[in-house]
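Here the complex is missing a single protein chain, while all its other protein chains stay put.
Moving on, here comes subunit A:
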Amino acid sequence: MKTSFTVNGTPCSLDLDPRVTLLDALRDHLDLTGSKKGCDHGQCGACTVLVDGRRINACLSLAVMHDGDQITTVEGLSENGRSPLQSAFVRHDGMQCGYCTPGQLCSATAVMSEIADGWPSHVSDTLAGPYAMTREELAERMSGNICRCSCYPGINAAILEIAEEDVGYAEAAE
């Protein structure tokens, strides 16, 4: 089935079996292997990408359902080199094996947008907003991204540093 979407600003047209997930389309058909297949069941978050600015599990979505969508993968978070968040991950040693890192980066980028947009979370004291990136909010909002090396201290430090530096970062990165 003919499917067209934009990935990291580049229009792509593919002829896909409807069974192909968005993750497999990105990795196997477009050679964008940054997004990782961890559990392939939506439990680990390694496949997290942004669709029209929102984070989703690419493994639990059919590519043919994304006709016309704007998709951002880890390869597209920065136009040249590293985004500030990516640099912060390096600085804070926010990885060991690195397999979850693309998903962590995409998810964290979206979390900053969600906080800027005033979305509440399970741990928010009030539903009225606004919200700030506290350690508790971060842990809750990033709970869909598992790091089996347990590099959470470094991951959290990197995200908190960027969130504190510039709350408008997420919008600027889009």
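Heads up, the rule we're going with is that a residue touches a chain if its C-beta (ideal position, glycine included) is under 8 Å from a C-beta of that chain, and two chains touch if they have at least 3 such contacts; residues count from 1.
Please note the rule applied: contacts and distances are computed from a predicted model.
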Omitted chain (choose from "Sugar ABC transporter permease", "Xanthine dehydrogenase family protein subunit M", "Sigma-70 family RNA polymerase sigma factor" or "Ring-1,2-phenylacetyl-CoA epoxidase subunit PaaC") - UniProt protein name: "Xanthine dehydrogenase family protein subunit M"
Which of A:E75, A:E114 or A:E161 contacts the chain that the document leaves out: A:E114
Missing-partner contacts on subunit A, residue numbers: 1, 17-19, 21, 40-42, 45, 48, 54-57, 60-62, 64-65, 67, 107, 110-111, 114, 117-122, 124, 127-128, 139-145
